[in-house]
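Here the complex is missing one protein chain, while the rest keep their positions.
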Amino acid sequence: MGNICIIGPRASGKTTYLAGLSYYSDYGGSSSKYTVSPLNDESRELKQQAKDTILNGLSLDGTGNYVHTVDDLIYYSFKIEVKGGLFQPRSVILLNVRDYPGEVFENILYASGADNIHEEFINECLISDVDGCLLLFTEWESSKDDFYSQLMSRFLEIMDEQGRLHNYRLAVVMSKCERGEIWPGRIDPETDLFGVYLKKTLKTLKKRIPKQNLGFFALSTFGVLGRYDPRPNRDDAFGSGGRASTLRAPDSWKPYNLIEPLCWLNKESGLTVKVKS
Amino acid sequence: MVLFGKQKKLNSSSAPKALGNDSVLRIIGDRGSGKTAYLASLAYWPNASRESPVKSITPIGEEAQELIDQARDILEQGLQLEPTDLNADINEVKDYNLSITLKDRFSWLQGSSKLVQLNISCKDYAGEFFSDLLYKKGDPKLEDYLGDCCLARGLLMLVDGTSHRKDNEFAMGMEKLLMEIERSDMETNHRRIALVLSKCEQSELWVNRHQPKKVASRFPKLSAQLETWSQSSTGTVEYFTTSAFGVLGQHYPEPNSMRLKRSRHGTTSIIKKPKLWRPFGLVSPIYWLCTGQRHSELDRD
Partner (left out) sequence: MIMQNKIDIHEFSTGIEVKGTPNGWESGGFTGEYMNRTIDPIPQAVLDSIANRQFALAEGVVTADPAMVGRVVRGYGEIWSVVAVVTRGRDDRGRGVSLYRYFLSQGDGRIETILLWMGKPRVFNPFDRRDIGQPHQANLSPKEVRLTEEFREMLNQSLPILVPNEKPCAALRLNEMTRNLPPNDDRAWAYKVAMLERPEYFQVIYPADDQAEMVIREVLNRRQSLPVLTSGESGIKTAIKAVTNVRVRREHIETLENALGNSQLNDKYWESILDKEGASQAFRENLYGDRYVRLLTLKAMLIPQFLPYFLDWLAESKEWKTHYATSLSLQKWMLREAPKFTDDFSNLSERLKFGICYVIDCLVDEPQILKQSQLLLTDSGLWSQLYQKSLSKELEAVLSLMGNYIEKRQKQNLQSLRVQYPQWSRLLNKINKFWYPPEQHDPNYKSLAKLFEKVGTARLVAIFYQIGEGSVPKPLFDKLSTNKSEIVLFKKKIYRRKNLGDRAKELTEEVYFFFCGTVDIGGINMSRFMALIILLAVFTGGFALGIIVRWPSLIAGSETAQIQPNNTNNNNNQQSNNANNSNNQQSTSEPTPVPNNNNNEGDQGKRVQASPSPEYNMTNSAIEAIVDDLKGEIELQVRNFPENPFPQTIKDDFYKEKSNINSKGIVISCIKDKLGLPTDFQYGDVGKEEQKWAEFSTAIREYQLRKGARSILADGVISLKNATGKDKGQTRKWLEEDIRECLELSESQSNQPRTPDRIRRRRWPWEIN
């Protein structure tokens, strides 16, 4: 329960993830394992947008387009109620999410110390009452591994500067897992996705972050067409504002693993564990 | 002739017990941190819950009555309070007097319905005072304010929870103030400073409202300053989260505020649904400032 951020490179599907998350509970009805209630106007708007984008293919603008200062960053605020399973109790997550423009994340490698605005952005996501972040990756080509790995070491440095290295949870997520090449790897993402495609990045992360504060997830907002038809349930098109994806078969929309990273971040654990250095 | 002593009222049993007789407070904080809104909401005490340990809040005198007018005519109409004027004469600063009656928290133990009363007088400084602390030196007006501030045993430092980027400035201002307090020749009275985070209806603050220290940690330097002070002197510091406007529902805690502006100075907003106006946590810091004890019931939603 608390404040988290969603960061990740451009077009890693951050806003889409949030939109899918908020809309699916309505759309999926009883098949949804959770319900999401927006707690502010921005969240309500996002939910409304989700309908337009995911179903109707209007593209979401890049988040960076309207964000000039950190104050323009929107806090989406949700109450997520996860239905209890056979052995799981029902749980409630109050979630405040800040959706960072991808540029901010990518720029941490190049930003100079004098870039106040940039610094503010990063400070903001490491501020003490933010429990952790959802780190979204989408490109798995090995050529990207070097870049991500450098990015992460810089990010870890900043975390360290802010005193958050040992009390900040990182849910590292491979998004858009409906893609055929990586769909099978979703079961054990740490080994089969990160361990295979982003080895260096994985190593960097595991070296510095306490084990209990680090989680690996695979998720897919669009999902696949069916249990026995693992083709992506997604149509890519180029809409008015650039790339836009919509559901290929809206009727069988079944996103994968949207809620799990949040549940993991929400679990009371790593935050209280103090690591002796 | 009925003489005036012959009909003594049943004094000891029915009258509320006054706690902390000398409850002189000062409310300080940055411009726009919500000082007047805090006091106006406190005095107005809208939509009081029956379960609340607060039985009643009564304004005393004309100025406190004006607070209620402000709450009713401005805040409740969904309008904004204007900035409090910076008076040239410290004695012209509005001094709000309120009498807060609480149900005794141990009443169920004693089987009586004893009431506890807090009689506070609280001066509402213009926010300029706090920024002047930083940038002005030897200004006679500032000296007057400082002197007056030192008269109070309880300081309520109100900080807009979303103005954390000004942590540095706040810490510096507080440092100056603490120095001044140390210097003032008032007998080493036990002084209390409540660091009160305002505007906690904002969702990122609301989630942690029951962990005020965690919210206060958004201001690491300011908190550190206060901690150092409390360790090195006879003063104590405590942390609180409050919201003048509150949230709309208990299960769906949407802020009951409409944001007009957000900047590094914090958040400016107005009440969204006046009918559902229920402030949060306003009395708790005052209780602590008056008694030195934290009343856990007052921190509840």
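Residue numbering begins at 1 within each chain, and the chains themselves are lettered A and B in the order written.
By definition in this document, contacts are C-beta pairs under 8 Å (C-beta built on N, C-alpha and C of every residue); 3 or more make two chains touch, one makes a residue touch a chain.
Model, not experiment: these values are computed from the prediction.
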item: For the chain not depicted, the shown chains it touches; value: B
item: Listed residues B:N87, B:Q211 or B:T291, member touching the removed chain; value: B:N87
item: Options B:G29, B:P46, B:G127 or B:P212, residue touching the unrepresented chain; value: B:G127
item: Missing-chain contacts mapped onto chain B; value: 1-9, 11-12, 15, 18, 21-24, 31-32, 60-64, 70, 73-74, 77, 79-83, 85-92, 95, 97, 99, 117, 119, 121, 126-128, 131, 141, 147-148, 151, 260-261, 263, 265-266, 268
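Note that only the chains that are shown with their structure count from here on.
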item: Centroid spacing, where centroids are CA-atom means, of chain A and chain B in whole angstrom; value: 39
item: Chain B to chain A touching residues, read off their complex; value: 164-165, 202-208, 214-215, 217-218, 220, 251-255, 262-264
item: For the chain A and chain B complex, residues of the former touching the latter; value: 1-3, 37, 39-40, 69, 71, 75, 77, 79, 94, 96, 120, 123, 127-129
